[in-house]
Structure formats: C-alpha cells, structure tokens
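Just one protein chain is left out here, and the rest sit where they should.
The block that comes next holds chain A.
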Amino acid sequence: MTVKTGDARKALLAFVGTQILPHESDLRHWLLRLGVKAHELDDIVQDVYCRLLRLERVDHIEDPRAYLFRSARNVLLEQVRKSKIVSIMTVQNLDELGVADLGPSPESAASSRAELTRVLALIGDLPERCRQVFELRKVHGLSQAETAKALRISENIVEKETAKGLVLILRHMAEAVVPDVPVRRPKPPEFGVLYAAD
C-alpha cells in the first residue's frame, strides 16, 4: 500500500487534522476508562487512523467525533476477538459499549478562533529553537532551506528540530486538552429570521 497523493489525500489530511486529531486525547481517556492499558493505546489509535486510510471519501461523515469513537470501538472488538488485547475487562463489557455517553462534540472545536489559538499555543509551547523553526515554516510558510538560511543553521538541524517539534506537538495533542477561547453568545432562535420585539 503506497501513500496516495493528490486531492483525495489532501482532503483526508485536512479532515484528520481538523476533525479527528482534536478529539484524540478524549478518545485516549475514554479507552483508558474502558480498561485499555496505557501501552496498548498507541496500537489502537494507529489502527483507527489506518482505517481512515481505507475510506474513499470523508465528506459524508457528519459527526467526526462520534465516527472516531465508533471506529475505535470496532478496533477494540476486533482485537479482543483476535485476543490481541487481553487486559481489557471482559468481552461482555465490550459488547455493551455504547457511544452514547460521549456527550456532544465541543462546539468550540469548530470555531476558527479557537482553532487559531490552539495551533498557536501548540507552536508557542515548543522549546525555543523548535518554536522558531515552526514559526518560520508554519506561520510564515518558509521551506526547510529558507528556514535554515533565516536562522543561520544547517538544513539538517532544521529537519531534526522539525521532527522533534512534531513529536512534541503530537504527544501534546494526544495527552492534553488545550484550553479553548470560550465562545458564548446569545443566539437568536433562528438565524436569518427577524422578530419585531415589542
């Protein structure tokens, strides 16, 4: 299986980056609550992402968060059947696993303001040189060579810092819940409809 390129891959990456990754830490917490051991988490999560690769398209997925949890549940069930995971409580418990207790998708995840804050916080929390590399590459859109020139370091170092930073960001996304900017506003009953208030 080779890596697909082109628009389909781009659409999948955009979907995973904005609709799936932000829920990964919740998914991991949920799996832990179900009794999955910490050292088994990565395997399951990777399996879930791998399943996303098999999708022809993603635009039909209306609730990505629910989709992610359902998909993880299927992975779990399959692994239990194959006895790959023995530490999980009981198969019976698993079969009763619903996704009803997941709660609604946090609305804030969809707001671009919250998203910008989240992305900038992820970059801002990196160690100094890492952060400089990510600001140039991601905020300013510079290439690896241009970044190396701007910071007067070798391309090899830029690549190493890039890898290091991405590892840290991925770990951070897997573990922590980055606080969002609270979005609270009075919503009228229906958008685009006026009521005379008298």
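Throughout what follows, contacts are C-beta pairs under 8 Å (C-beta built on N, C-alpha and C of every residue); 3 or more make two chains touch, one makes a residue touch a chain; residues count from 1.
As a convention for this text, contacts and distances are computed from a predicted model.
K.L.:
Name the absent chain by its UniProt protein name; which of "Putative ABC sugar transporter, inner membrane subunit", "NADH-quinone oxidoreductase subunit M", "FecR protein domain-containing protein" or "Peptide/nickel transport system permease protein" is it?
P.N.:
Protein name of the absent chain (UniProt record): "FecR protein domain-containing protein".
K.L.:
Just the residue numbers, please: which parts of chain A touch the chain that's not shown?
P.N.:
1-3, 10, 12-14, 16-18, 20-21, 24, 42-43, 45-53, 111-113, 115-117, 119-124, 134-136, 138-142, 144-146, 149-150, 155, 158-160, 162-163, 166-167, 169-171, 173-174, 181-188, 191-198
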